[in-house]
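Omission of a single protein chain aside, the complex is shown with its protein chains in their original locations.
Right, chain A next:
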Amino acid sequence: MVQAFADIAVDYIIFIAFFILVMLWFVIKKIFLKGAQSEHTPPSSSADILLRAEEKALRVFNSADARALKIVEEADKRAVMIVGDADKRAAEIIHSAELSGADIRKLLEISLQEVVKKESTRLSSVSDELLASYRTSADKAQQAYMRTLEVASNTITGDAREGMLRFQKFLEEEMARQQNLLTQFIQERRDGVLRDIVTYKKSSLQKIDESIYGILLLVSKEVLGKTVDTETHQELIMHALDSAKKENFFTI
């Protein structure tokens, strides 16, 4: 009988402890999720990201630690309380059934105390393990979180730097391209203007030559008193040869 009550009490305690552990697990998970969600907050600058990430991580983990410790302490207290209640209830059951003798009661008390002690130890051990596990997980999470943040930060910084360099390169290339286009445009315009000038000059000179030639023909006619025909040309050429000879032009 006593053994049956003891088994019930143990099962009850195990159930309660399991319930506490599940609740504890959800609480911790919620804390971690909250921390993980904050990773997706869009940063403003690399330095700010790191600073904020560090601060947030510290806050999150300090809070998580505190909560975890509190939860474990509460769990311990509740476990002790539950065991005490179980003990009390078992005693009541035994007493109401009028089956308790001094020895049985003593045995029951010893048995329950042992159970309580054993379960308390187990619960405490579980709590310790949970705490240790949590701390390990927290450390790991913190490291992972920091690494992620660092990578993200580096990526963001790298991206920003790369973006700046790319933009700078783009600007330089664009400026060079624009300068080339401008130079080319100016050169083409200059060439065009020079071509126009050369054409105009050539045309003007031709006009002048024609005019000069026409005027000079008229003047020649006036000077010579007659039109310059082929015979006159020949005379002038022969006269030129005579003049050149007189001036010893052909004498080397």
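Criterion: a contact is a pair of C-beta atoms (placed from the backbone, for glycine too) under 8 Å apart; a residue touches a chain by one contact, two chains touch by 3 or more; residues count from 1.
The rule is short, and it goes like this: contacts and distances are computed from a predicted model.
Going by its UniProt record, the hidden chain of the complex is named "ATP synthase subunit delta" among "ATP synthase subunit delta", "YdbS-like PH domain-containing protein", "Autoinducer 2 import system permease protein LsrD" or "Rhamnose ABC transporter substrate-binding protein". For chain A, the residues in touch with the chain missing from this view are 204, 207-213, 215-217, 219-220, 223-224, 228, 230, 232-234, 236-241, 243-245, 247, 249-250, 252.
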